[in-house]
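In what follows, a structure is listed as structure tokens, so that the remarks can point back to it.
A single protein chain has been omitted; all remaining protein chains appear in their positions.
All chains are identified by letter, namely A and B, in their written order; residue positions are counted from 1 within each chain.
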Amino acid sequence: MLSQQAKSEIQQLMTKYPDARSAIMPALHLAQREVGWLPDDVIQEIGDLLGLSKTEVNGVATFYTMYARDQPGRHTIMFCADLPCALRGADEMLEHLEHKLGCRASQTSPDGKITLQEAECLGGCNHAPVMLIDGAEHAQDLTSEKIDEIIERLRNT
Amino acid sequence: MLEFLLTSHPLDCPICDKGGECPLQNLTMAYGPGKSRFPVESKFHNEKRVPLGDLIMLDRERCIQCSRCVRLQDEIADDHVLGFQARGRGLEIVSLSDPPFDSKFSGNTIDICPVGALTSRDFRLSARVWEVRDYPSVCAHCSVGCNILIGERDHDIKRIVPRENESVNEIFLCDKGRFVHHFATAPERLTTPLIRRGWKLEVGSWNEALNLVASKFAETRTQHGASALGGLGGDRASNEDLYLFQKLFRQVIGSNNLEHRVGWSATNVGADLVRLYGAGVGTNLGALDKNVTVLVLGADPEEEQPVIRLRLTKSVRWYGANLIVANGRVTKLAKHAKQSLVYKYGAEAYFLLGVIRAIVDEGLENRDFIAARVANFEEFAKSLEPNTVERCAELCHVKPEKIRDAARQIAQSPNLLILSGREAMFAQQNDPAVASGIAALLLITGHVGRANNGLIALYPHNNSMGALDFGLLSEGGLSVREMASGKVRALYAMACDPAAAGEFTKPAFLVVQDLFLTETAKLADVVLPAQSFAEREGTFTNTERRVQLFRAALKPIGESKPDWWIIAEIAKRLGAEWKYGRSSEIMEEIAATAPRYAGMTYAALAENVKMPRPAYGQGNPSDQPTEIAMGELENVSSGKAWRSVAESEPNAKFELVWNEPGQQSPEDSRQYLAVARSLYDRGTLMSQTQIVRPRVPKPWVEINSQDAEQLGIENGARVRVSFDSRVIELTARVDGHVPPDAVLIPSNLDGTAALPLGARVKVEKV
Partner (left out) sequence: MEHLILRDLDIPNLQDISVYEQHGGYDALRKAVKEMTPDQVTDVVKASGLRGRGGAGFPAGVKWSFLPKGVFPRYLVANADESEPGTFKDRQIMERNPHQFVEGIAIASYAIQCHNAFIYIRGEFPYAAQCLEKALADAEQRGYVGKNVLGSDYSLTITVHRGAGAYICGEETALLESLEGKLGQPRVKPPFPASVGLYNKPTVINNVETLCNVPVIIERGAEWYAKIGTPKSTGPKVFCLSGHVNRPGNYEAPFGSISFRDLIYDFGGGIRGGKKLKAILPAGASGPMLSPLANPAVMDVKLDFEALAPFGSLLGSASVIVLDEDTCVVWAAKKMVRFFEHESCGKCTPCREGTYWMSRVLERIDAGIGTLGDVDLVAGVATQMQGRTLCPLGDFSTSPVLGSVKIFREEYERHIKERGCWARK
């Protein structure tokens, strides 16, 4: 369920565009930030606010990869495995990360804390390999030591 | 491209409904290599059975993401109810609406789906298409008269698909026409004549039943005179039936008590206007361009003539037709109108008068036409004096500038069509000025007698036009209400159910001829089992006056007989020398005696054979038109429309009739009752098709949000609506579809039969 504040922020967003429907993506971002992911009832609420059906909102939410329609762990890591990163060791780093977390890409670690996702280019090829933590923070020039450090930090927060 | 489409297409043609008429299959057979370069184990798998609504089943694996269904719904049906979710190879069709796939045209997506992704939940897995034999017919529901093919196998209707007719339904059909056909083969169908013995109706022979009817009719006539007999002939019956029915009464019995308007009581249905100024032959509602202004008055074609709504929408969107919608409420069609005008219910005449006055004020009348064909323009113009545009505007609650704008568009357009609907016809009943206003508008602008000009009256049933053509109207005779309330001693009710449509008093002798044991039939002395449209041939006349031939597809159910046969047998027993062996002979008589139907024999109506089915089932474009199943089809044409007087008599002069608008009733604090119809209702024909039951809405009353606030009624609350001596309880819908001071109730749902449109009602919270 969305908070009253989130709802009024979404209503605010709707006025920013010539057509309120455009607010659907920012609204999904906002909801995901608040709830952590996008469960059915939140999709419904956004639909109600925007005057769209739940399936219409769901269609948009499922097209874009950054919206989580399944419940993730407390943190989400998006790991770039595209060519520029892969040329600089991303495949090995990903293997290391999977080993460290005890789960494969698109899965959540057994302790339920971290979800690992393979991402497409994160725009940090000059600092490859790159990953994006919780959709907010770029971790660049990754090495296995750096990854271990980050995982420790995430596990403890 | 074909190879791409087939990479992930499943190999389940042997169990796919589309197999045999599948474009992908046909193309593959025509052009595809015998062997696939794509290994079967790499195929992408997805859900095989996704109900996309009550009527349609989606197979996501078969879907090739062509988006034809999405586009049909958006661009043609104008129901944005389908869309996509996810992306890439996983892109999936989803229904966006609640209830799912909420469209009256959903069945058309089955036809245009180029693979077997969308299938009918009714027809699904019940027959192979090549075993189904298609018979050309005409839809038996609303007055559009869509052309159909009845798909028959083992004396059962397997499915109904549209038959292409560019002048009527193109390649489309509404879901009612497509799915509501199970009544024809329902187990509840009457199979033998029934005769009342004591308290019970018992099985009797045809001879016995017919003899009894004839002797009772003769006896009544002898004892009480011919006017003690009456006939109610439903407007679902064919022209042949209705013609013989009136002939029986007028010529054999000698009574003029004939009616067809059971269940709807508009006294003035505009039949005279249609006869004089009906839209010119050659009018095509699906291809009206910017040179045509269409005024849709008091109609809701979305619910009552869905395919006309679809075609008008198409005309507006594709060809730029200038659509003006005027009604007491906002209907779905209004969304596409260049101008949507909402007048005050009960003040329709003032709206029309305002438009007429504005045309005369600005000198926009068609002087040449008036000089040539109008007898009394000067007096007419003079009679308008007291009614200024401003006065009319004030009374009908439409702003004067909007009235003037509409007037200019109507007068200056090269062509004008007026589509007047049920609500306008009921308005005429209260106020004869409405009818004279429609006629005046057409005449002073000279918009009659040519294609794309004139009046189309949107009647309720498949053959209302035929019933009017053959004079089943109480001119000089008793009305439906009178006949139903025991004013006749013997009543013959054919294809109608007056007892279900209102109060009914059984006369001394009651004969009912129908498909089912209706409410009226339960009271009858003799019940005669008739045949449905699927078992016999005949003609219907649609609301555009197009006479269309339909052929038999099924063997008769039980001992049932065509209506015309039964009528003829009764006539013979009353001494008439009638010799009709086939219904075509009756039509030959009609063609020879009724001037409007001149030349309309079955032979003529079977000319100009079109391809039996639209081309969507074909794969190879070089193929000849598809032969349907294994049939050699009997031919039918796209129908012929009869010509209005304005067309057939180019020198006829017309008189502008003027009826001063009725006095506005003093402000009544109660609400005006508007009655809508819902496409899916509780009708006899509907109740036999299980699959559409969920689509029949629960009855409701629409209340304007202003009124609702005053009355303290919330959306979804239970309210009590009282009028005359009736009280009904309904759920309230508070929205902007009805204007203040009016409520809207859809009729023919549970407990909402026979609502008096225009009555004043009291609404209270329960």
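One rule holds in what follows: contacts are C-beta pairs under 8 Å (C-beta built on N, C-alpha and C of every residue); 3 or more make two chains touch, one makes a residue touch a chain.
Nothing here was measured: the structure is a model prediction, and the numbers come from that model.
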Omitted-chain contact residue, chosen from B:N46, B:Q65, B:N284 or B:S705: B:Q65
Hidden-chain contact residue, picked from the options B:R87, B:K522 or B:K765: B:R87
Footprint left on chain A by the chain that the document does not show: 16-19, 21-26, 28-29, 50, 59-60, 63-67, 78, 81-84, 86-88, 119-128, 132, 135-138
Absent chain, residues of chain B that touch it: 1, 3-5, 7-8, 37-38, 42, 44, 64-67, 83-91
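By our rule, only the chains that are shown with their structure count from here on.
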Rounded Å distance, chain A centre to chain B centre (Cα mean): 53
Chain A-facing residues of chain B, complex: 83-87, 94-98
Sites on chain A touched by chain B in the complex: 52-56, 58-59, 62-63
